[in-house]
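The complex appears here without one of its protein chains, the remainder shown in place.
Every chain is named by a letter (A, B and C) in the order it is written, and numbering of its residues begins at 1.
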Amino acid sequence: MIIVLKNNQQEKQIDNLVNWIKGLGLGVHFSQGENATILGLIGDTSVVDVDIIQSLDIVESIKRIQEPYKNANRKFHPEDTIVDIGGHKFGGDHFQIIAGPCSVESEEQIIGIAKSVKAAGATLLRGGAFKPRTSPYAFQGLRGSGIELLFKAREATGMPIVTEIMSVTHLDLFMDVDLIQVGARNMQNFELLKELGKTDKPILLKRGLANTIEEWLMSAEYIMSEGNGKVILCERGIRTFEPYTRNTLDLSAIPVVKERTHLPVIVDPSHACGISRLVPSLSMGAAAVGSDGLIIEVHNDPTHALCDGAQSLYPEQFSKLVKKLEKIMPLIDKKLDSEQN
Amino acid sequence: MIIVLKNNQQEKQIDNLVNWIKGLGLGVHFSQGENATILGLIGDTSVVDVDIIQSLDIVESIKRIQEPYKNANRKFHPEDTIVDIGGHKFGGDHFQIIAGPCSVESEEQIIGIAKSVKAAGATLLRGGAFKPRTSPYAFQGLRGSGIELLFKAREATGMPIVTEIMSVTHLDLFMDVDLIQVGARNMQNFELLKELGKTDKPILLKRGLANTIEEWLMSAEYIMSEGNGKVILCERGIRTFEPYTRNTLDLSAIPVVKERTHLPVIVDPSHACGISRLVPSLSMGAAAVGSDGLIIEVHNDPTHALCDGAQSLYPEQFSKLVKKLEKIMPLIDKKLDSEQN
Amino acid sequence: MIIVLKNNQQEKQIDNLVNWIKGLGLGVHFSQGENATILGLIGDTSVVDVDIIQSLDIVESIKRIQEPYKNANRKFHPEDTIVDIGGHKFGGDHFQIIAGPCSVESEEQIIGIAKSVKAAGATLLRGGAFKPRTSPYAFQGLRGSGIELLFKAREATGMPIVTEIMSVTHLDLFMDVDLIQVGARNMQNFELLKELGKTDKPILLKRGLANTIEEWLMSAEYIMSEGNGKVILCERGIRTFEPYTRNTLDLSAIPVVKERTHLPVIVDPSHACGISRLVPSLSMGAAAVGSDGLIIEVHNDPTHALCDGAQSLYPEQFSKLVKKLEKIMPLIDKKLDSEQN
Partner (left out) sequence: MIIVLKNNQQEKQIDNLVNWIKGLGLGVHFSQGENATILGLIGDTSVVDVDIIQSLDIVESIKRIQEPYKNANRKFHPEDTIVDIGGHKFGGDHFQIIAGPCSVESEEQIIGIAKSVKAAGATLLRGGAFKPRTSPYAFQGLRGSGIELLFKAREATGMPIVTEIMSVTHLDLFMDVDLIQVGARNMQNFELLKELGKTDKPILLKRGLANTIEEWLMSAEYIMSEGNGKVILCERGIRTFEPYTRNTLDLSAIPVVKERTHLPVIVDPSHACGISRLVPSLSMGAAAVGSDGLIIEVHNDPTHALCDGAQSLYPEQFSKLVKKLEKIMPLIDKKLDSEQN
């Protein structure tokens, strides 16, 4: 970390700063230039609060050289982390497809979809039980009983299940869920992240709507610093000025994240764009840029379930998409998990 | 609500949609144009899930005419809501100044600052006990014991206290806090909002970093729909591309919000910009656009407490600012609360 | 177009509005609801100025049903437009790769790169002669003589050339350029667009940093409405809050644009991210989502030309990338142009 001081500062203030830094267990390298005085901090600077230093009157600016995340950092863990969920592996040369409906609605619905997405090549089943909704008047999901229905679908198909947690107080209900999803709105619910870090459950950490890649990795770090290294990242679109798509899918984040961290990263094209007919193209793009998998909404017969259509593909569209994804795998040195088994 | 259908749709699909809408208890007005078929929905459309309709294949686009919030809507409650906190009123012709340190650090510190900001004209005391930090390695606040210290400062000065809650599981610790703050990162922590809605505690609801004004009012609606109408809104900057200031303070949101809702709205210039020397200018601007108050960070002697400097004013700067704010009051038809008592 | 009026308006004001709309040659369908009065506009609403209507006191809100662009609109021109540049076709089942250096520097440099990118599979040569630079102190390009050097490279290799125009006053210099690029900063330089519309030169229209897809198509419409239909669109990243990549490449824009317009659309991954090692992944993604081509920066030996390295690939990296792109073509029902010839 480099701290650039303003010119003509009182020595006493600089001394205070230097002593405070040394008190954090860091060394300081002092360099007096013509136009600026520069302090180089030596040691583990992840303990340093950049905001505090930035706010000091004598400081012109500050620059991190090392990333503030450690457990998630590829520099200290060069090999890909493989997260195994019921025999299905995320990371390395694996490519997983998670699929399922937006919301769990009934036993018949969720088992029906589970069977059809499994047949098409999906390896994990997604389904919303607790639903984060902008409006308190909108359907909030089946909650606890939705999770029960997911368990039944798992029993019927053997597929591990993925569903979203919205509160620390619901944690007990999730202890038998295979992959616990933290949604975009909770990416910086730090108390929730800490509690999840104390479990040994795999966590699917979605990127927040307006969070930088660094903040996303720092949220992974929250989970990992408590001892749980089984984190899978998920890009799902960021908020921009463009109104046509609900969010802007940031596919350039994928190669960046793969470079910075050893954790697997998958893509959710359904929520990113909010328009189901764009999902196949974006899924192909997500695979081509090197992600480790996809999480896609698939709904059952729309003539019977009007409510289930948001951003979802029909099973036959999904099945066609999987066949195309299969063909792109050799170009990214990966294999669909469904082919491997 | 108006739904524009695509051309040349099958009658059966349109019938399905119309029946589903009627099933929600709404009327439908059908209008067949040359280029488009338009459905007008009649009744309380706040129950309608826009995303679901938008996703239907037969729908070209959809447009709300009524706002989706009811309790927070000024249309149904034209007079300003006044929220009274220990005799200090927010809303109407009142202007409140909340001040205090970023973090509570010690009894001496918090009582010292409380006395000095009270002397300068602040009416409520803020101080962080639970601190949301991007990094798990940064200081997370004194937590429960920080709240105890705030109680001591209240006892010493008579000032009501404002502090942030980060988890539903901490709610017990906050039952004697005068104004419970929901931070920007938790603005859409819906489970927390619902629980706060079941209490009778006044809530300070900060706008999320990337949340629209409508989403912000919908989060107020979450609290209000559970029965708690004592919500104060707080603008604290939104995330944009501009790197110079930490966030972009959206002062145009103030007159918009005052028009849309009867709830009081205050401004936090300290967190918005992250640069203490900009705080006085932005505070003046926030008053001039018609907000109902300010929440400002003030720190004690910086030579003794290096850590407390983030975006904070010194007491003497704060005192000068209050004198200027006093003079702007007549122009916005308000009075500083400290003048009134 | 639908205009929603506020409640309880004076009849006279509504009459004024209706008469004004009729004066534009449009019909008006009047619909009086319980909570709102709605005007439906019938006819060619592209002549209507939305901003003016929006600003009227009696108007609650306004909604376009038809897109405001006509010449660029796929609805009125369902087949893909094919733009032919020296025998190389953009659009349909064609995929073109444009490559070359950031700036033209010398005859030796530009001919050298031209030969190497042609050998690797590029079909057009790009090179900056006029360079838009944030700083007046940065190198502004070789300008007119840079174009001369591009002509020499074309002569040496047979490749058509692409280069950026920055001012209407330079138009004479560009009359022998094969594909004239309008850069992101000039996407709404309307006077320039109009003049280009009066020529018969193919135009490569880059999306502005903060421009919506609709604004981008409206800028194409500026060129087309003057009679020049040979417009190729180019996505090159939008400005967001994410600091890691210079811009955020909006790959979801590609399927959206392909749906809305019949014009070809290509992708510039080099400028979008500003990091050359991300270019291969993003190029693969850009192809997979269905774009019609790529424009990629390739530089010559970096040990001899330090200055030419910005976001550019080495020729051998570029050559490897083209081989991978070749393999992705069947999945998007396209062919590399270099294979076809």
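We take it that a contact is a pair of C-beta atoms (placed from the backbone, for glycine too) under 8 Å apart; a residue touches a chain by one contact, two chains touch by 3 or more.
Because the structure is predicted, anything quoted here is derived from the model rather than measured.
From the set C:36, C:98 or C:192, the residue in touch with the chain omitted from the display is C:192, counting the whole complex. Between the chain not shown and the residues B:13, B:66, B:248 or B:319, the one that touches is B:248. Here the missing chain is touched by one residue of C:28, C:82, C:209 or C:331, and it is C:209. Checked against the hidden chain, the listed residues C:7, C:54 or C:106 yield one contact partner: C:54.
One of A:14, A:38 or A:58 touches the chain omitted from the figure, and that residue is A:38.
For chain A, the list of residues touching the undisplayed chain reads 2, 4, 29, 31, 33-36, 38, 40, 42, 60-61, 63, 65-66, 210, 239-241, 243. For chain B, the residues in touch with the chain missing from this view are 210, 212-214, 238, 240-245, 248-256, 259, 272-273, 277-278, 281-282, 284-290, 324, 327-328, 330-332.
One chain of the complex is left out; on chain C, the residues touching it are 16-17, 20, 46-47, 49, 51-52, 54-56, 68, 132-139, 166-170, 185-186, 188-192, 194, 208-210, 215, 218, 221-222, 225-226, 239, 274-276, 303, 306-307, 309-312.
We adopt the following convention: only the chains that are shown with their structure count from here on.
Chain A and chain B touch with mostly matching residues; of the residue numbers seen at this interface, over half occur in both copies. Put simply, the C-alpha centre of chain A and that of chain B have 27 angstrom between them. The set of chain A residues that touch two or more partner chains comprises 210.
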